[in-house]
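Once you've had a glance at the structure underneath, I'll fire off some questions.
With one protein chain removed, the remaining protein chains of the complex are shown where they sit.
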Amino acid sequence: MKIAVFITGGTFDKEYNELDGSLYFKKTHVPEMLTLARSLVNTRLTTLMMKDSLLMTDKDRKIIASACKKAAETAIVITHGTDTMEHTARYLAPQVKNKTIILTGAMVPYKFGSSDGLFNLGSALAYAQVLPAGVYVAMNGQVFTWDNVTKNKKKGVFQARH
Amino acid sequence: MKIAVFITGGTFDKEYNELDGSLYFKKTHVPEMLTLARSLVNTRLTTLMMKDSLLMTDKDRKIIASACKKAAETAIVITHGTDTMEHTARYLAPQVKNKTIILTGAMVPYKFGSSDGLFNLGSALAYAQVLPAGVYVAMNGQVFTWDNVTKNKKKGVFQARH
Amino acid sequence: MKIAVFITGGTFDKEYNELDGSLYFKKTHVPEMLTLARSLVNTRLTTLMMKDSLLMTDKDRKIIASACKKAAETAIVITHGTDTMEHTARYLAPQVKNKTIILTGAMVPYKFGSSDGLFNLGSALAYAQVLPAGVYVAMNGQVFTWDNVTKNKKKGVFQARH
Partner (left out) sequence: MKIAVFITGGTFDKEYNELDGSLYFKKTHVPEMLTLARSLVNTRLTTLMMKDSLLMTDKDRKIIASACKKAAETAIVITHGTDTMEHTARYLAPQVKNKTIILTGAMVPYKFGSSDGLFNLGSALAYAQVLPAGVYVAMNGQVFTWDNVTKNKKKGVFQARH
């Protein structure tokens, strides 16, 4: 089984710019994370964009949906900023059928030592391998269907909407 | 859904003894790993033993099997040394029915910086939530049934037996 | 020999706020750094302020100078943002005599994994123990006197002014 991994940016991949003290994107850390994880999951990695999800537009979501539709793989993991992860999930659900799509991300950049990114990537790849077709969000070790998930921005965690 | 997490030791939880340069067990790192992961999975953690799995006896496996049988939870994750993980899986399979049991571990101690432990824990908790009853090994991002898994000791990875 | 360590903030002590993705100050990491370092240097730690050094005013520098003057110790290490470290050094030099004052900092926050902070703290404490009275900047493993140091902001390194 092969899994398409689409990278879109988000906290997951942010880095610290030591010259000006800002946070920015350079390139994705997913390959080094999979190496560290000794992952043997058969994956195809594609960076679709490197964006803070607050800056994502429907044009960006169209690019993601298009990549999901075109993918030969029926299992897809999307790394995504947490702030609008639920919006992208809702955008994808009516458009991509017959594929298992797992959105995941991180609350702290992978490069910052105390990141949840590696844990989330492990759970997302697991869910992608065993869940039936549908669009899901995998965060905090849990998995939610696209129509029943929201980020609690005060607590910084994902929870069921209902 | 509540998951029982049984800790048995293994590389996962080994530490460096700076007084004599040896590797040893102090206490499990699973709680701090779940905190770092911002895990909201409902878990009950129990340390059954802290052993290098090469030193595990059938008496130890009996303790593990007993804990699995007594658990009120139907989903169980067992952290375990990698060297005999497949033996424990085979030991448990005929004894514990109607429960989803996921054995996982790490190739490098969690405390040593480049560990696969957090990734494996993320995938094990995910598999435990969605797979049907049975005994499984979750390593390298993949999942194997108890009767079709072996550690390739030359490569340090898990693979299907057949 | 006792060393007064005055903490003023700077990149050294910045943290990542996972709720809004900003960088901020919580409390200093110097105590945990000294523990990690197994430091047996006799130190007295005081947090004077927690500021980005770009936001430091002469009022802040007055507080630092005052703390240096009042200190019973003749060796002082000041953790400081890198952007105006040289300004504070020049401010202190004419005011505090007969004490060895070492300013140091970091290009990357200690909490972000790839920080130079622990190395700089090690060198600053060493210089504080052996250099004659004067005001110095210790960065990049090197030490500069207050009147001959500048930050090369393009390269993110400290160098002699002349």
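Order as written gives the chain letters A, B and C; numbering starts at 1 within each chain.
Following the convention adopted for this analysis, contacts are C-beta pairs under 8 Å (C-beta built on N, C-alpha and C of every residue); 3 or more make two chains touch, one makes a residue touch a chain.
Since the model is a prediction, treat every value here as computed from it, not as a measurement.
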item: Where the missing chain makes contact, among the chains that are shown; value: B, C
item: Contact with the hidden chain (one of B:Met33, B:Met56, B:Ala75 or B:Met107); value: B:Met107
item: Contacting the left-out chain in the complete assembly, out of B:Thr11, B:Thr88 or B:Asn140; value: B:Thr11
item: Full-complex contact with the absent chain, from C:Asn17, C:Thr46, C:Ser66 or C:Ser114; value: C:Ser114
item: For subunit B, the residues touching the chain missing from this view; value: 11, 14, 16, 18-19, 21, 23, 52, 107-109, 111-114, 153-154, 156
item: On subunit C, residues whose C-beta touches the chain left out of the figure; value: 33-34, 36-41, 107, 114-116, 118-127, 129-131, 138-143, 156-159
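Quick note on the criterion: only the chains that are shown with their structure count from here on.
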item: Topology of the chain contact graph, where touching chains are joined (line, ring, star, complete, other); value: line
item: Farthest-lying chain, centroid of Cα atoms versus that of subunit C; value: B
item: Computed distance of Cα centres, subunit B from subunit A, in Å; value: 26
item: Rounded Å distance, subunit A centre to subunit C centre (Cα mean); value: 39
item: Centroid spacing, where centroids are CA-atom means, of subunit B and subunit C in whole angstrom; value: 44
item: Residue numbers of subunit C (touch at least two other chains); value: none
